[in-house]
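Every protein chain except one is present and positioned as in the full complex.
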Amino acid sequence: MKLFGCIAILTALAGAALATEIPQGEHRSGASFMGPDTRAMQDDDTANPGMLWVLDGETLWTRKAGTADKACADCHSDARVSMRGVAAHYPAFDKTLGRPVDLEGRINLCRSNHQQATPLRYESRELLALTAYVAEQSRGMPIEAGHDPDLAPFVAKGHELFTQRQGQLNLACANCHDDNWDKKLAGAPITQGQPTGYPLYRLEWQSLGSLQRRLRACITGIRAQAYDFGSPELVELEAYLMSRARGMKIETPAVRP
Amino acid sequence: MAHSDHTTRRTFLGIAGSAAVLGAVPVVIVRPAEASPAMLSAAIRNIVGEANVRTGKVKLDIPPLVENGNTVPMTVSVASPMTAEDYVKSIHVFNEKNPQPNIGNFYLGPRAGRAQVSTRIRLADSQKVTAIARLSDDTFWSATADVVVTLAACTEEAI
Partner (left out) sequence: MPSALINVPAKAKRGDIIEIKTLMSHIMETGYRHTASGDVVPRDIITSFTCRFNGAEIFRADLYPAIAANPFLTFFTTVTESGKFEFEWIGDKGFSETASASITVE
């Protein structure tokens, strides 16, 4: 029943006018679509379950790893100073690799190149914790990703993916998140899909999760084959979304329904 | 032939869905049997025995409409002076339709100063939640709230 309802509404949406970008002045965080209880959970650090991962990340920051026997802190010292503002610039272009890497990718590159340690698995508690700890150092700072001219072709690819219809429902991200963000889907608000709070604690997940996890869930939702974790497509989508959200404040660790 | 193709496709979709998150234990959500009114009243009797449960004194703060039933904030407070002679011994919270009728039991005493506890609960569906307080004179007081649980438009099929 529910599935049919969902498809019917989505099909109706698909008929709507296509992809007008949201003007800068109308950018809204997902937090502004939530109820007061969920907002209160995010705003109170002693009630925000995402802070448990931040706490774990703080511990991991100083824990030695790999054959190099180095901790993040051995190179980057105090994250509260060295990591301040860093997440606001990710995904960033990596000159050696010639492609953008997201924050999770950067942490894993650090692990393999500098700590001589095995990369952490996507969505593992350790990777989410370190990412959340690093991103939390930028909380309240405006997103500045996407300025780098080297990044431009990848942002453009991400934009293309964002507006490309796909899956059995033949929907593009833009059909919901550019064109219909002020409407509802099965009673739940459609948001603008602004990636301001990742990794974030989603009540649906009962856990912290990455932007890639959210993107994969959305892609599965439109009945398309989700890209693998770490795939170039997901990083390009992340790069586009972060540049699209330029100027919005980082909320990590956010809470969402 | 057609039948066997169909089976193969279903199997494939099942595997694709369960692999949604790398390395996590694939879990499918099967709606479990609901607690019955008989189970609820048995759970309440288990706490209150034969005592009469009156409405009043207890305040149950829970959003009437929740965005996700996995994490529903709830506060129970009881009007009590919390003195050595007149205090709340315990607060018990029950639900109507989750697989089990019990949510939690909370034991306090006069030194709590304020008879109030908050937690976050799971509600599998729209249903009634009941809080019962046991006072120091062994009388029982209760409050009940109706909660409507909305579901996400596009839920993930597996964790």
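The letters A and B name the chains in turn, as written, and every chain counts its residues from 1.
The rule is simple: a contact is a pair of C-beta atoms (placed from the backbone, for glycine too) under 8 Å apart; a residue touches a chain by one contact, two chains touch by 3 or more.
All figures in this text were calculated on a predicted structure; none of them were measured in a lab.
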item	value
Contacting the left-out chain in the complete assembly, out of B:L40, B:V58 or B:V72	B:V72
Option from B:L40, B:L60 or B:I121 whose C-beta touches the chain left out	B:I121
On chain A, residues whose C-beta touches the chain left out of the figure	45-47, 49, 51-52, 55-56, 59, 206-207
Contact footprint on chain B, counting only the chain that is left out	14-15, 17-18, 25-30, 32, 70-72, 95, 98-100, 102-109, 111-123, 158
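One rule holds for everything that comes next: only the chains that are shown with their structure count from here on.
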item	value
Euclidean distance of C-alpha centroids - chain A vs chain B, Å	31
Sites on chain B touched by chain A in the complex	16-17, 20-24, 63, 65-68, 70-71, 73, 150-157, 159
Of chain A, residues touching chain B in the complex	2, 6, 34-35, 37-38, 40-41, 121-124, 185-188, 190, 203-206, 213, 216-218, 220-221, 225-226, 228-229, 257
